[in-house]
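Here's a structure for you.
Only one protein chain is missing from this complex, and each of the others stays in its spot.
Right, chain A next:
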Amino acid sequence: MSEKEQQNTDGRPPILGKWSNFYWLVFGVLVLLIIIFYSITNYYA
């Protein structure tokens, strides 16, 4: 496979193995941050 072809072919992401795992990680971190921020807001409300 040429370098150009390699550029356009999707490879596996590092560590997590599958892209769907990466997306769940990003989404999970978002949810976690919202929960933490909500807890801080409620604590001082």
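Structural remarks
Keep in mind that, in the parts below, a residue touches a chain if its C-beta (ideal position, glycine included) is under 8 Å from a C-beta of that chain, and two chains touch if they have at least 3 such contacts; residues count from 1.
As a working rule, contacts and distances are computed from a predicted model.
Choosing from "Sodium:solute symporter", "TRAP transporter small permease protein", "Electron transfer flavoprotein subunit alpha/FixB family protein" or "Sarcosine oxidase subunit delta", the protein name stored in UniProt for the chain missing from the display reads "Sodium:solute symporter". Against the chain not shown here, chain A presents residues 6-14, 19, 22-23, 25-27, 29-30, 33-34, 37-38, 40-41, 43-44.
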